[in-house]
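Supplied in structure tokens, the structure appears directly below.
All protein chains but one are shown at their positions in the complex.
This part shows chain A:
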Amino acid sequence: MQKRSVLLITLISLLLVLSIPTAVVAQTTVDVWHYFAPGTNALRWAVDEWNGSHEDVKINHRYIPFADFKREVTKAITTNTVPDIIFVDNPDHAQYAAMGALADITEYVEEWGQADKYFDGPWNSTMYEGKNYGIPQNSNTIVLFYNKDMVEAAGLEGPPETWADFREYAEKLTSKEDNVRGLSMCLRKAEDGVFQFLPFLQMGGGDIYNLDAPEAAAGLKMLSDMYQNGWVTPESINFDQSSAMGVFASQNSAMTITGPWDLSQLKDVDFNWDVALLPYKEDVGIRASALGGENFAIMKGADNVEEAWEFIRWTQRRDFVEQMYIKGGRLPSRSDVAEESDYWRDDPVQRTFLEQLEYAKARGPHPKWPQISNELQLAMQKALTGQAAPEEALAEAAANIESILE
């Protein structure tokens, strides 16, 4: 009796073991790592669409929170267990490419021949030393949100157009009794702080590689003035963008600066709000904004480079990619979609985002961008908290950046 059951179990397990390889051989799995919580990007939708229509190649996606993402990827690189595709925040792309972590897909891209369909900013962020290391998946940018009711109550009209207006609005809209500050924005010591601040540096006529130039200090001077006058929510220097928007949504600030991903916080608010282009410096006349967004990249040493490329290309078909941008609440990286689609033109809020995107500039690209960015973060915070004058803080950062670039 016992003998027979042992035999039976052995036979069954043998059968099972034999059947596994055949099931695996029939299918290739492409692993995709990303950092999008549900509802913040249409990647999940795209993966479902692909898996529903493809039998031989399946996409398996894995969500890793943004804060842990780089650590997981580096761990995978050092232990040779890389996925096929990763999502890269565009200022980090050059660093990954310089690391030798990404597959050179120049040949595929040339054969595909759609490079000219993309905006320059996002596209350039995927290039390193003249070679292609990825494809932009989406773009985003930041605009000014303002509380229309508060603006009206203060006897002002419309959004602030210029920096002079911006200061005036921030001052007039601040009301200590009502616990309202003129502005809340993310100015923290992290990449998103730089993302938010960089447009102000650029609108003043400066750029990050010449922080000791006199025009570089203009933006930081204005913001730290506003901050020290108490017109900006003090916690702004520890806020991420969504927290800054949270203060705006609870009517504790009259203006905030953030991107389309935070629109969901304004769904059920009982006040009138609108968006506008970031105010510019009147005597310089440059408009600027931050270019955000993610790129697809194929890892070097990936098991299924061919299939991974096939998936990426499949998501970038003209109509499909438009749906992916819309469903994910993102802005197009492809200029043909931006020009031809009605979606962004018909909705006034989306139109403002798209208009602002035209002025958006990429961060970097530079393999040492995180270090460069860190110097700017320190300078920002020194000036905002009054530890150093803006010019002084920026001159110090300029010297440090120079030694990083050596």
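Simple rule for what comes next: a residue touches a chain if its C-beta (ideal position, glycine included) is under 8 Å from a C-beta of that chain, and two chains touch if they have at least 3 such contacts; residues count from 1.
Methods note: contacts and distances are computed from a predicted model.
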Would you kindly match the missing chain to its UniProt protein name, picking from "Cobalt transport protein CbiM", "Carbohydrate ABC transporter membrane protein 1 (CUT1 family)", "Nicotinate dehydrogenase large molybdopterin subunit" or "Cytochrome c-type biogenesis protein"?
"Carbohydrate ABC transporter membrane protein 1 (CUT1 family)"
Looking beyond the chains shown, say which of A:51, A:162, A:210 or A:252 touches the absent one.
A:252
In the full complex, which of A:70, A:93, A:281 or A:363 touches the chain missing from this view?
A:70
Identify the residue among A:64, A:190, A:213 or A:389 that touches the chain left out of the display.
A:190
Per the definition of touch given earlier, which of A:210, A:238 or A:335 contacts the omitted chain?
A:238
Which residue numbers on chain A touch the omitted chain?
70-71, 74, 77-78, 95, 98-101, 179, 181, 188-190, 233-238, 252, 300, 367-368, 370-371, 374, 378, 381-382, 384-385, 387
